[in-house]
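The structure is given below, and queries will be raised subsequently.
Just one protein chain is left out here, and the rest sit where they should.
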Amino acid sequence: MFIVDYIKDVYNGVTSLLKGMRLTGYYFVHPKEIITQEYPEVKQVLPERFKGEVVMRHNENNEHRCTGCTACELACPNATIKIVTKFDITPDGKKKKALDVFVYHLELCTMCNLCIVACPTDAIKMAQTFEHSVYDRTELTKVLNKPGSKLMDGVE
Amino acid sequence: MFSLESLAHNIDLGLNNIFPPTVALLSEMVIIGVGVIALFAVLGLVLVFMERKVSAYMQIRKGPNRVGYQGFAQTAADTLKLVLKEGLTPDGADKFLFNLAPFIVMIVAMLLMAPIAFTKGFQIWDINIGVLYISAISSLSVIGILMAGWASNNKYSLIGAMRSGAQIVSYELSAGLAILAMVVLTGSLQISEIVASQQNGWWIFKGHIPAVISFIIFIIAVTAETNRAPFDMAEAESELTAGFHTEYSGMRFAFFFLAEYVNIFIVCAIGATLYFGGWMPFHVGTWEAFNHVMDFIPGVVWFFGKTFGLIFLIMWFRWTFPRLRIDQLLNLEWTYLLPISMFNLLLMTIIAINGWYF
Partner (left out) sequence: MIEEVGTTTEGDLIINVGPQHPSTHGVLHLVITLNGETVKKVEPHLGYIHRSIEKMCESLSYRQFIYVTSRMDYLSSHINNQGCALVVEKGLQIEVPERGKVIRVLMAELTRIASHLLWWGAMGMDIGAFTPFFHAFREREAINDIMEETCGARLTMNYVVPGGVMADIHPNFQKKVNEFIKLLKSKIDEYYILLTGNIILQERLKGVGVISAEDAINFGCSGPVVRACGVKSDIRKIAPYDGYEKVKFDEVFETAGDSFARYMVRMNEIRQSLSIVEQLIDNIPEGEFQAKTKAVLKLPKGEFYSRVETARGEFGVYIISEGGLTPYRIKFRSPGFSNLAALHHMVKGSKIADMVATMGTLDLVIPDIDR
């Protein structure tokens, strides 16, 4: 029957629309379902594995574990890390290769974690920071070893 | 007791005492003009804010909540931004028509304010063909939209404007027939009489099923007429970027935006007047005590409550449904809404003649 089909069409169409409206109406009257995080006031605690930027571990005596072996520099796909080495004179008078400046280009980094994996001495790690925006891109080029820091004893 | 009716009456008396009648009339016109513009500004701010909050809550978001208390000043800030922006006129555009179009749309919206009864005796112009006037004027806004689309010299705008033209012309029909059904029931075209006839109950309850069908058709048709989603063919963000107002910026864009919201307010006010008794409180037949209690709530509150209820309904549609395609839109009108509303008009006429309503 044509007319029955017509009415059925209208009925099915209208019920499908009303069901949708009931769902949105449900969310309208249930503000508890809101999932908005109000960012600057409420800051999410990021998990410890979150890859925000590469930082170098320093202990309380301002000592790091980086020997300047450039394993991370070689592992990096984007030439994010530049390591400048110098020669230290050890107490027994020998020359020893050591880290001078650890340059890290945050603007080039894709947070792939390869440098952290490659590091044989566990000197660098990923920090959980994420607010990296700056006004000048040169600020994104960082030196990771703190001024005056030196190699931790016993790290080869 | 303070009432808007006595206020309007006193202003009228006062002006007539001081000035000769012509000057009094002119100064009343100025007062009304300023009042309407002020109402426009307030409505724009309130409705845009309402839309943003309604959409936010339906989309499990919080919506604007930074500017002012709970974000109340957000729309004011946005308006300020729009005012400060440059109003670009494209190089290839028809400059005169391009600049004229937003004003046409606004003027049409303003004209529509005339016969709306905010409360008893508080009405700009109680014209005796009020409903007909609204039907006639509201179809003029399509001229502004077509003008904007054509003069922009942009293909997206042109397609949007043409869609809008086809759409508004089609949906005028069923909106008109839905209104006509209520006119048949009421026996009058005058807004004040239509409201007065709902003294003992609103038409949506008194008019049986035909009134309900008529209301549903009305609300669908006006959603389409005001170019609101799911019938926002003229804008169709994902297809035509912004449709007929793609090339507009700054305050001229804000005029289109404002006109859209004022148009929603007006059609919802008409809907509230025809089906929910306008400013008339909720009355049930002969329950005197109950009716008396209801009368304590002022008419303005009833009127705005009902209107905003309908506006909420239209917003609810927008944030739930996907958009139709243009041919489906016209198909819906010509194969579903128009036959149904014609049949409904017939049914309503039978009911009205036999006096089968309460």
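A few comments on the model shown:
So that you can tell them apart, the chains are marked A and B in the order they are listed, and the count of residues begins at 1 in each.
Please note the rule applied: a contact is a pair of C-beta atoms (placed from the backbone, for glycine too) under 8 Å apart; a residue touches a chain by one contact, two chains touch by 3 or more.
Not measured: the values here are computed from a predicted model.
The missing chain, though absent from the view, touches A, B when the full complex is examined. Of the candidate positions B:A151, B:A229, B:M280 or B:L337, contact with the unshown chain belongs to B:A229. Of the candidate positions A:N59, A:T90 or A:T110, contact with the hidden chain is made by A:T110. Where subunit B meets the omitted chain, the residues involved are 55, 58-61, 155-156, 159, 163, 229-230, 232, 236-241, 319-328.
Within subunit A, the residues in touch with the undisplayed chain are 12-13, 16-17, 19-20, 22-24, 35, 46-47, 49-51, 75-77, 110-114, 117, 126.
The working rule: only the chains that are shown with their structure count from here on.
Centroid to centroid, with C-alpha atoms defining each point, subunit A and subunit B lie 51 Å apart.
Listing the residues of subunit A that touch subunit B in their complex gives 10, 17, 20-21, 23-25, 27-28, 31, 33-36, 38. By the touch criterion stated above, subunit B contacts subunit A in their complex at residues 54, 57-62, 65, 316-317, 319-321, 336.
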